[in-house]
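All protein chains of the complex are present and in place, except for one that has been dropped.
A and B are the chain letters, set down in written order, and residue numbers restart from 1 in every chain.
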Amino acid sequence: MKTIIEKLNSKYNLQEIVYQRDNLVFAAINKENAIDAVTYLRDYEGFSHFVLMSCVDWIEDGKFQLLYLLNNPTLKSDLGLKVYIDRNNPEMVSAHHLWKQIWTYQRELKEAFGINFPGSPRVDENFVVEGWTDIPHMRRDFDTHEYAQKTYFPRGDRKTNDPAEYMRKKLYPNQPITAKQRKDDK
Amino acid sequence: MNIYVKLAYTFLGLMIVLNWGMLMGATMRKIGARVAGRHGIPFKQPWIDLFKNIGVRTTITHGIMYYIGPVFRLTGGVGLFLFMPAVFSGSPYGIWTNFSFEGDLILILYFQVFGMLGMALGAGEGGHPYAAMGIARGLAQHAAVELPLTLAFLSIAIQYDTFSVYKIVEAQQGGFQNWVLFTNPFAAAAVILAMLGALGHSPFNLVKAPNEILIGPATEYEGSYLGFMQSAGAIIHVMEAMLFMNLVFGGATNWFELILKTFLIYFWSVFVGIVFPRFKIEQSVTWFFKVPLLLGVLAILMYSF
Partner (left out) sequence: MSELDLNDKVSEMLAKSEANVIKSEKTFIHPEDEVREVVAPDGSIIKINPIYDYFSGERPQEEKPRGGIVEKFLNWARSESIWVLGFGTGCGSIEIPPLVTPRFDMFRFGIQMRPTPRQSNAFIISGYLSVKTLKRVIRTYEQMPAPKYVIALGSCTINGGMYYDSYSTINRLDKYIPVDVYIAGCMPRPEALIAGFVKLKELIKEGKAEKANEYARNFDEYKANQKKIIKDWSMPDYNW
């Protein structure tokens, strides 16, 4: 695993290399080199299984972090490649030609974060929510509570009870609280 | 006998058969529930369902054939009753022989398919894709059932040299050793196996089982039409059982015997249904083309030479 990372580093200049476990490594890579590196890993280093693709919204840094998690079945190890892209112009080179399941991931990211993958098949179709017109719903600047309050006729009289306390009061109103219960409550 | 009196008696018989069919259906569902360890539906459930369906307020339409479909099905059931002797009384003009005549076996074979085809037309007009699938499955299975059944019926007809159900019943009187069951065992065996498909209980109920993803031809039917089909279904169940009773199990000489025999015949299909899980349509079609068809061919060959 280490030799693979070193080879990759000399080729594509990785940053933030984290050796999480013996068989799990994360590394950040430039946006331009990312798909090249993934193709190289697939074709030459035996990372033939695409595990997942996800996105993190680093709103403070103004960046989206895409993660391509690859698996090497012979070495039984995983490699996560992180790519930082600009939050104001979220666009990434599509990797749909490498594995077909990437179609779906990219469609999901397009809907949930608004990241565009030009050329990816069916990327503009609905994925989970239908007819969404607000800002993409998984971005951190989207306030889901406020949106729900605005849209879905909230009931004002919501109140929350501690279930244990509530049931004790309801079932045994006259019984004094034992020392153990008081301890548990704390 | 006066034709009006005869009509009145036939109508009364039809009512008995309708209610007996509903009670029998409820009983069989109850038996199934008891096997599963449940209490099951109350005995009155089919009547309540019927009244509820009549009381439905909304009616939708898909066109003329949509209305006529259930009528065809009911006609199939009533036609079977009209032209088949219900209770053997020693005379072809007896009270409960209804309007049976020479050669009614052929008409009855026709009426068996009639209801099915009517349903197919009505459900086809409904336009639901599930209904179309149900029809395709139903007709495929029905064709597979009809083949051994018709061969066995023809064998029985050749055996007694008649196409009259009344005469076949008459020839079987005088003790159980005269039943077709014992005089023509191959035909009887073919009928007993093919009967499972004709009565449409599990394992051969893929066409209309409500817990399949599609309920088959009835997908678009609601309210009174559904009630119509329910009552037609109750009549047809008794009629199928009565047909097999007349042809293979010696007919009935009174209503009690009719009720007992139809119950046992129907129970045979329920018994098999409870023991065996549901067949897919290709499985059931191939099943009918194996042993039942072979038995039917044997029954024909026995009387052909």
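One rule holds in what follows: a residue touches a chain if its C-beta (ideal position, glycine included) is under 8 Å from a C-beta of that chain, and two chains touch if they have at least 3 such contacts.
Values in this document were obtained by computation on a predicted structure and should not be read as measured data.
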{"item": "Selected from A:T3, A:T74, A:T151 or A:N174 as touching the chain missing from the view", "value": "A:T151"}
{"item": "Touch criterion as defined above, residue of A:S10, A:T74 or A:T133 at the omitted chain", "value": "A:T133"}
{"item": "Residues in subunit B touching the chain absent from view", "value": "33, 36-42, 45, 48-49, 51-52, 54-60, 130, 210-215, 218-223, 226"}
{"item": "Residues belonging to subunit A that touch the chain removed from view", "value": "59-60, 62, 87-88, 114, 126, 128-137, 139, 141-142, 144-145, 147-149, 151-155, 158"}
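In this text, only the chains that are shown with their structure count from here on.
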{"item": "Distance between chain centroids, defined by C-alpha means - subunit A, subunit B (Å)", "value": "60"}
